[in-house]
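With one protein chain held back, the other chains of the complex are shown just where they sit.
Moving on to chain A:
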Amino acid sequence: MDDVCSAPYKQADTMLDNLTQRLSKVVKTLRGQARLTEDNIQDALREVRMALLEADVALPVVKDLIARIKEKAVGQEVIGSLTPGQALVGVVHDELKALMGGAHTGLDLSAQPPAVVLMAGLQGAGKTTTTGKLGKLLRDRMRKKVLAVSADVYRPAAIEQLRTVAGQAGIDFFPSTADQKPVDIARKALEYARTHYYDVVLLDTAGRLAIDEAMMAEIKDLHAAVKPVETLFVVDAMLGQDAVNTARAFNEALPLTGVVLTKLDGDSRGGAALSVRHVTGKPLKFAGVGEKLSGLEEFHPERMASRILGMGDILGLVEEARRGVDEDKARDFAKKLKTGKGFDLNDFKEQIAQMRKMGGLSSMMDKLPAQFAQMAGQIQGGAEEKQIGRIEGIINSMTPAERSKPEILKASRKRRIATGAGVSVQEVNRLLKQFEQTQKVMKQFSKGGMQKMMRGLKGMMPGLPR
């Protein structure tokens, strides 16, 4: 079983990791040179080129990027403590960032309501799921009244799918049927939205090939009929070289206002991001991650560039933590921290639950800089999550009294708990020991001394190698 779950995890060497590894190799070969020259960066550039190609960045984009990197890099002094490799990596980073566009641009919904958002893309790109995710985001974080409507009259049960997704996202759904014309559906939905004071209408469409003239004409008509303020091109992050052609065709047919990159959690061969951005020139507005409807993140080009270079998406982690953590509970927890008393198994469990909310350890690790992730990689991703589940199970098998006063746990209680959680008594003991260590850390923390806390941290994270 261990093989089964760990193998795919190792498989998931992301494009980004890949690039990072390759570039670190580049860094090594360039050691000890005082200046970047055409000669000494030749090999390094070839590595960069291969890495980008393996990451599915389209060839024309790669060529362009390499040319620009070369132009900027050649002649650059290697200043101060920098190594030539680091200097080159700096140039690559800047160029990647430039290519992916400046700072994050959100949705512009400042139109006379209802503001229409049109979703377009290939089959299987993830339009319907993204519509649901976007609806939830608009509703939860921007407090908008959202209406979702499907103009996909082709694929069986596509409308049904949006109905379900909209229900899950907590947004309203405008019913349509497969015998209606897409334009009629859109008009009716718009009329309904106008009379019922909706802020935003999300118009989902059928997947279509860019070369399918009839279908492209249809979406052009749709666009003309509803005059959307945002026309989002939904694109699979795993797309290959063809991303350029597809993106170009959609961009020519429709006045796109932005791009949504889906399935970015997959293994982030995010190469398509570069290609699409390069071809359309339109901002990447969102990134879809995970199966949950909350899995839509704002796309931050500078973070993506950092991630490519192994600097880690620390900002993303912080933001996720902020969203995932319940503030009231966090305040309670902080109080307990200060006193150093009263940190019991309930809190311990709470902590674990919070950690889960942030997308689990493996999702957090994804965002860590490469060197940390490598360290953390010693703990198997799958085994780790499992371990957390077991700990929760053990704590759930305790009575409230036991949870608040773990010291009353003696042999017979432990036996009962172990049976209840389906684990061995040793595992219960191990958990209690971990908990004690955590408690100790908390006390140290309350006495001040962040350093002590860091030293004690190892005991806090279940499963960390000791």
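The rule is simple: a residue touches a chain if its C-beta (ideal position, glycine included) is under 8 Å from a C-beta of that chain, and two chains touch if they have at least 3 such contacts; residues count from 1.
By definition in this document, contacts and distances are computed from a predicted model.
Chain not shown in the complex: UniProt lists it as "Signal recognition particle receptor FtsY", one of "Asn/Gln amidotransferase domain-containing protein", "Succinate--CoA ligase [ADP-forming] subunit alpha", "Signal recognition particle receptor FtsY" or "Cell division topological specificity factor".
Contact with the chain that does not appear here is found for just one residue of A:Gln241, A:Ser294, A:Ser397 or A:Gln437, A:Gln241. The omitted chain makes contact with just one of the residues A:Leu107, A:Leu122 or A:Leu296: A:Leu122.
Chain A meets the missing chain through residues 1, 3-5, 7-9, 11-13, 42, 45-46, 49-50, 53-56, 58-60, 62-63, 66-67, 70, 122-126, 128-129, 153-158, 160-165, 168, 209-212, 214-215, 236, 238-246, 249, 263, 265-267, 269, 271-272, 290-291, 362, 381-382, 385.
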